[in-house]
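Below: one structure, written as structure tokens.
Removed: one protein chain of the complex. Kept in place: all other protein chains.
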């Protein structure tokens, strides 16, 4: 299924609404898969050269958000309802890849599976499950 | 039960090992409760004036880490194994308070309940449960 | 805040709609706290005398469901959206007590903190966070 917005439309939407989500590069933007690349930078590191947990959590959250947008179109009010993340391996000092796939695309709730990888490695460094809530038109917040 | 390190010892430990965890102020450092205050700053915000999800997740992670230190002493190798967070309410544009309490303090796993509040409000903006794994002396990583 | 239904109304509602949820005894039924007691029985056991994980998960789920009912009244269509449980200690061969408290009571989502205890002990054997989704009148399922 095609994304409801293109990479260019996503970039424009983020510039207007969520400039802080502009960080990672969008490699795939599809209703079934979003793949992001977070460039390796010193500021994401914690001592020992590991990429910090909050950086990984933020990346997983952004990937899930883009998957919501790919399925529902630009809905600025979609909010993270819950996130569960398991840290599996120490990330390498390289780019981090995030792949988000839908577990359920409902009208009000979107549940997403996100895998994070060090670029070029098969075993994931973290797995996250996120739920986004999408407010209805004219309805009260969930 | 008293903390295994003082606020001053914590500050020194962080300066040496985790300078990036120095952000929030430590209001309480005890084996049963860690309370942190994250000063309200523009850079934590996302559009609409809300404090960003990754900022809240990072604060919860730091509070749980300090609780591990309060119970086990300075163990630089303690790592977050998993984190589940539920976002409950939109944070106000004010300081955020994190309160971490132990659910279980084991030799190898510490499970922590963390509540996040907008300063001065009773209802929490988020609840998180974190598991930290503590590598044994001379043992392989978990 | 008072419960929107009495213990007797709850029993009648369950007899009609959810006979399988009749197991545990209701000790407290309030909008802020539901306390249930699961009588110790051989059939809940697994080898070693421990109460099984699924028994504990079912009890946590029932306690959260009753808290939804106490807050929203009898809504037969409320469904568990997600559950996270941490098993903290081996339960003793005694009654299990569940205490459910609301983290958030929204119109569409209710998030609940549940602690499970062996009767008479202070340290909890498990902690769970549950989200219930409540379908709106005439709306599509979440």
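Should a chain be cited, it is by its letter among A, B and C, assigned in written order, with residues numbered from 1 in that chain.
To be clear about the criterion, a residue touches a chain if its C-beta (ideal position, glycine included) is under 8 Å from a C-beta of that chain, and two chains touch if they have at least 3 such contacts.
As the structure is a prediction and not an experimental result, all values here were calculated from the model.
Contact with the omitted chain, checked across A:37, A:72 or A:86, is made by A:86. Seen across the whole complex, the unshown chain contacts subunit B at 81-82, 84, 106-109, 131, 133, 136, 139-142.
Residues touching the missing chain, restricted to subunit A, are 84, 86, 88-89, 103-104, 111, 113, 123-124, 127, 129, 131 (touch as defined at the top).
Interface residues of subunit C with the unshown chain, by the touch rule above, are 17-20, 46-47, 52-55, 57-58, 61, 79-87.
Operating definition for what follows: only the chains that are shown with their structure count from here on.
Separating the centre of subunit A from that of subunit B, both taken as means of CA atoms, is a distance of 23 Å.
Touching two or more other chains at once are residues 81-82, 84 of subunit A.
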